[in-house]
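Removed from the display is one protein chain of the complex; every other protein chain stays in position.
Coming up: chain A.
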Amino acid sequence: MIAAERLDHTGATGTGDTRSAPGETVAVRRLTLTDFRNYTALRLDLEPSPVVLIGPNGAGKTNLLEAVSLLTPGRGLRRARIADMDRIPDTGRRDGSVGISGAGWGVAAEVDSIVGPVQIGTGREAGSDRRSVRINGAPSSAQALSGYLGAVWVTPQMNQIFLESAGSRRRFLDRLIFATDPAHAGRVSSYEQAMRDRARLLKDRGPDGADKTWLSALEAQMAERGVAVAAARLDMTDRLGRVAAEGFGPFPGAVVAIEGDIEALLRDGPALAAEDAFRERLAAGRAQDAVAGGAGVGPHRCDLRVRHLEKDMDADQCSTGEQKALLMALVLAHARLLSAERGAVPLLLLDEVAAHLDETRRAALFEAIVEFGTQAWLTGTDESVFAPLAQSAQAYRVAGASLQAMGQATGP
């Protein structure tokens, strides 16, 4: 709530650019890939300005975006298995097991982060199924990465986001939260851990056979952490909602709301009361949860609802073109929110997005990227689409797992 007031305050002055925005740009300055997807070895030295990757389908543009997305917590923008990121052999298809030699992969980066320059390394070590993370050379956890940089991405798969199950919308919302609240990732995963443990207990021993005290201890953990998760999501939707309602140039205004039992409890009363009510509902639902698995109530069931403001229409009823525009409008609203609140915008990874927008919206998107001063990574097949960015971006041609810088006038 305090943050929202601050936003209103600074928002009134225009761009909200009251602090020293330059110098706070979050950017990848050097990216090194080793045996990652189709790259054997790649080193890229970058400016903090937008990055444009142009090349035919299958050249490895999205792989680069995926590598950058792995500098933040989670499974990256493809949500792939860690072993699937091993380098694909040149000679044929993967044998389906664990990559060619099972030798693992690595993504290392030097990043201008929220807290200054940092070296991040992540990858899969040979024989391991887990992703390992190093920060400034010291072993760390993927969750710790959110203390350094955030990234928000839009991929062609997300064009279906308003039609798919609520899970993909929750993940999208959570990613927006990670960018401002590094602890959110930890809360979500510990909530899910407590839920899995309770589900296992109910499955193994049944609602009557399981130790009641143990169950209520797990339910207390779920309630405490689940209410914190719901509160963070409510807070983000409130803050984002204020900015998204204003629209973004030619992008439609959006009404965002979160729908869920726990969120409703939180809106109506204090957090402690919500925790108590959540715990009671979990205890009452044990028999049902033992049969169905999971939990019948909780923040893992909430949904992010989006409406097209001008058309007064739910997002899933809008045309596919309008849905894409709504999604971009939310991403841009989030960037504007963060720019006003903290003067730093997360990395934007926009895979094949520009080509799918009409010309007015594309121009507005490019303008916004330049205005935010964020390192946006854009991919596309057609060079001419990105012509308006020629002066402000660094462009590379991607072909055959290698990159070639496209000088301002001397493109190949």
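Please note the rule applied: a contact is a pair of C-beta atoms (placed from the backbone, for glycine too) under 8 Å apart; a residue touches a chain by one contact, two chains touch by 3 or more; residues count from 1.
One rule holds in what follows: contacts and distances are computed from a predicted model.
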Exercise. From the names "tRNA threonylcarbamoyladenosine biosynthesis protein TsaE", "Multicomponent K+:H+ antiporter subunit G", "Recombination protein RecR" or "DNA polymerase IV", which one matches the UniProt record for the unseen chain?
Worked result: "Recombination protein RecR"
For this session: Could you tell me which of A:201, A:274, A:329 or A:403 touches the chain that is not displayed?
Result: A:201
Seminar exercise, completed: Missing-chain contact among A:48, A:186, A:207 or A:247 belongs to A:186
Exercise. For chain A, which residues lie in contact with the unshown chain of the complex?
Worked result: 147, 181-183, 186-187, 190, 193-194, 196-198, 200-201, 204, 211, 213-214, 216-218, 220-221, 225
